[in-house]
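Apart from one protein chain that is not included, each protein chain of the complex appears where it belongs.
For subunit A:
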């Protein structure tokens, strides 16, 4: 590729500029709005999050096995 360095650099530069134009035109919303939505999602789903809230022992298939007593 040593002969074509100049041409590859040109192609790379063209692609970079084209990509940056695409990225610059992305529609954005305010960070405050975006963060508020993230916070609300967390809070709405918090009660359904087992690792956050914990599960009652009876539902936990991974609970330490209890020994059986026979009468």
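The rule is short, and it goes like this: a residue touches a chain if its C-beta (ideal position, glycine included) is under 8 Å from a C-beta of that chain, and two chains touch if they have at least 3 such contacts; residues count from 1.
Assume contacts and distances are computed from a predicted model.
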| item | value |
| --- | --- |
| Protein that the absent chain corresponds to, by UniProt name, given "Small ribosomal subunit protein mS23", "Peptidase S26 domain-containing protein", "Prolactin receptor" or "Guanine nucleotide-binding protein subunit beta-5-like" | "Guanine nucleotide-binding protein subunit beta-5-like" |
| Residue numbers in subunit A that touch the chain omitted from display | 3-4, 6-7, 9-11, 13-14, 16-17, 19-24, 26, 28-39, 41-46, 48-55, 60-64 |
